[in-house]
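Can you keep this structure in mind? I'll have questions shortly.
Note that one protein chain of the assembly has been removed; the remaining protein chains are unaltered in position.
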Amino acid sequence: MMDSVTSMTFIIALYIFMLAAFTGYVVISRVPSILHTPLMSGSNFIHGIVVVGALDALFNATTLTGQIIGFVGVFLGAGNVMGGYVVTDRMLAMFRPSQKQTPEKKGQP
Amino acid sequence: MMDSVTSMTFIIALYIFMLAAFTGYVVISRVPSILHTPLMSGSNFIHGIVVVGALDALFNATTLTGQIIGFVGVFLGAGNVMGGYVVTDRMLAMFRPSQKQTPEKKGQP
Amino acid sequence: MLIEYIVGLSGLIAAGLFIYGLKAMSSPVTAVSGIVTAGYGMVFVVGATFLNLFNISPDARPHLLVNVALAVVALLLGCLWTGWRGRTVQMTAMPQMVAIFNGMGGGSAASLAAVSLLSDHATSGLHLSVTIVGALIGCISFTGSIIAWAKLDGRMRKPVRFGGQRIFNAALFLIALVLGALTVMQYATPQGVLPGILFFAAALLFGVCMTLPIGGADMPVVISLYNAFTGLAVGLEGYVMGNPALMIAGMVVGSAGTLLTALMAKAMNRSLTNVLFSNFGDTASSAKGPEGEMKSADPSDAATSMRYASSVIIVPGYGLAVAQAQQKLYEFVKMLVADGVDVKFAIHPVAGRMPGHMNVLLAEAGVPYDMICDMDDINDSFATTDVALIIGANDVVNPEALTDKSSPIYGMPILNAYKARQVFVIKRGSGTGYSGVQNPLFFQKNCTMVFGDAQAVLSKMVEAVKALGTA
Partner (left out) sequence: MLIEYIVGLSGLIAAGLFIYGLKAMSSPVTAVSGIVTAGYGMVFVVGATFLNLFNISPDARPHLLVNVALAVVALLLGCLWTGWRGRTVQMTAMPQMVAIFNGMGGGSAASLAAVSLLSDHATSGLHLSVTIVGALIGCISFTGSIIAWAKLDGRMRKPVRFGGQRIFNAALFLIALVLGALTVMQYATPQGVLPGILFFAAALLFGVCMTLPIGGADMPVVISLYNAFTGLAVGLEGYVMGNPALMIAGMVVGSAGTLLTALMAKAMNRSLTNVLFSNFGDTASSAKGPEGEMKSADPSDAATSMRYASSVIIVPGYGLAVAQAQQKLYEFVKMLVADGVDVKFAIHPVAGRMPGHMNVLLAEAGVPYDMICDMDDINDSFATTDVALIIGANDVVNPEALTDKSSPIYGMPILNAYKARQVFVIKRGSGTGYSGVQNPLFFQKNCTMVFGDAQAVLSKMVEAVKALGTA
């Protein structure tokens, strides 16, 4: 695995982590409080990318244990992705300015 | 050189470039115009880190040509660093709020 | 090689889209496009991952068909179940829903770690250690989030507490660490299997035990913390798998989530340690503070005086969410506005049980967001306002926070509703709020209580104004 095109040394990994952490910090630091809840679920959606790792693991599974764990991983990851997206999307769709206030309602009975 | 602790593949380099570019963009995007000039020279200072690369090159020079080019590189890089710092520092030191307006003047006759 | 490049680049693009999307979510105007952008990134990178099927290890080739079938089934099951739950959940139940989805991510990260530990091609002790740390964090996030869900969903009413609990938890954590270290040291030997299994068990158990004693009302902060945890776990497992897209996405969420957690805790005037390790928000502190005479009025009287007021500020709180009365409230407000009353909503940053809770509720009811004011913007206006209508809010309008140093909420900024000429408070009885302290505002001269469930009271108010209109 270390000879793939995306392999990296530990130091390089630290550089990437540093940059990513800084990015997350800067991006959030000025968010208005009105968006805190959708933002929590939006970032929740983003870490759903773990499903990609789980898929790779399942694809390369050779034992039954591996398959079971991989299956569980993909299921959980997919749930994270889809749930996070749907919930965020629903919340954000509700924030609209008064001018174009359409009477149609979504979801909720 | 490719087996050092900071070696990386091209794809990884792209990831780092992407993150760094995004960081630069976010950090600058909300700077008030009052700081544009010091910011230009401040970022000018930062790319002076090239002197580090030039030092490495000079340390490893084996030929006269290599030494000359390395020397020039270090000289130019050091100039970038020092000049950028001094100029930025001078400009920024002048921005002070009215309350603690000290009468002492720096530099300029 | 080519496939590797394509997959690598797809991760790069996805990571870029995630960051871009997260940035776009920082403004209500671009927020919707932000989540959509991030969504495209996700579809893209998941799709590209299937290209890895052309590149799997030789050992796995015989299992290819089964594995792909399993993957598709797992994907479908996961997406369908959470998609359905996410679409149909009530807005007030959002916190616990987010907890579940977050826990799933943590569990997925933990299973990634398990797979790495099972496979025998780990490269270094460093890799293994990172794997273990990621697994620990992922497991805590997994079971911790489930407990958080159970509490918020009302399936676990009381915080579970016993003597020496902190020592027990600390011991459990240490045991998990030791088991993890054993697993690393005995990696790829038969003796390593048992410590490995026990390690996961201990980590999962620790997630439960760590969350059990925390009061239900503190859960949103804890969920946000676990959200950051899952991000961190995903980032670390991404390093283990050599997948920079996971590293970046995970770490971005890890740091953003940590900041969000800190902002939340700060807005509630607590420290994170305090949330995690103190027994606050539980002991229904029966030490009732101020006593005195509460005036009360019936809904139609209150509605009438608002109808003829020139300005009204509405302060919604957790009780509005409990009563699910946001639609009725907006109906009432629309009638007032039609009659020429100047109505604004004042939102305290920690009103409700998660940050922005009230904004979401009101947005759901269709309240335009330019009627909604942040605390700092509106606090000066109360003094010049005819009526402040407080609906199911308590702590966020408690003036004791400004004056009484012994109060648990001392120091929390509040909405100055007490300064309004007339204050109406809709609540069911004399129940306290989240912090368990009584509110002297309710005994103030200019304050009138309107007892009853918010939904019922507001219905009556709507009727009353209608009656006035036709009169």
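Note that the chains take the letters A, B and C in the order they are written out, and that residue 1 is the start of every chain.
Keep this in mind: a contact is a pair of C-beta atoms (placed from the backbone, for glycine too) under 8 Å apart; a residue touches a chain by one contact, two chains touch by 3 or more.
Worth saying up front: this structure is predicted, and the values here are computed from it rather than measured.
For the chain that is not shown, the touched chains among those present are A, B, taking the whole complex. Residue in contact with the omitted chain (choice from A:22, A:59 or A:75): A:22.
Residues of chain A in touch with the missing chain: 11-12, 14-15, 18-19, 22, 26.
Although one chain is not shown, part of chain B still touches it, namely residues 1-2, 4-8, 10, 13, 16-17, 19-25, 27-63, 65-67, 69-99, 101, 103, 105, 107-108.
Here, only the chains that are shown with their structure count from here on.
Taking each chain's centre as the average of its CA atoms, chain A and chain C sit 15 Å apart.
The distance from the centre of chain A to the centre of chain B, each centre being the mean of the chain's C-alpha atoms, comes to 35 Å.
Spacing of chain B relative to chain C, judged by their CA centroids, is 41 angstrom. Residue positions of chain C with contacts to 2 or more other chains are 5, 8, 11, 19, 23, 244, 248.
Of all residues in chain A, those touching 2 or more other chains are 5-8, 10, 16, 19-20, 22-23, 27, 30, listed in ascending order.
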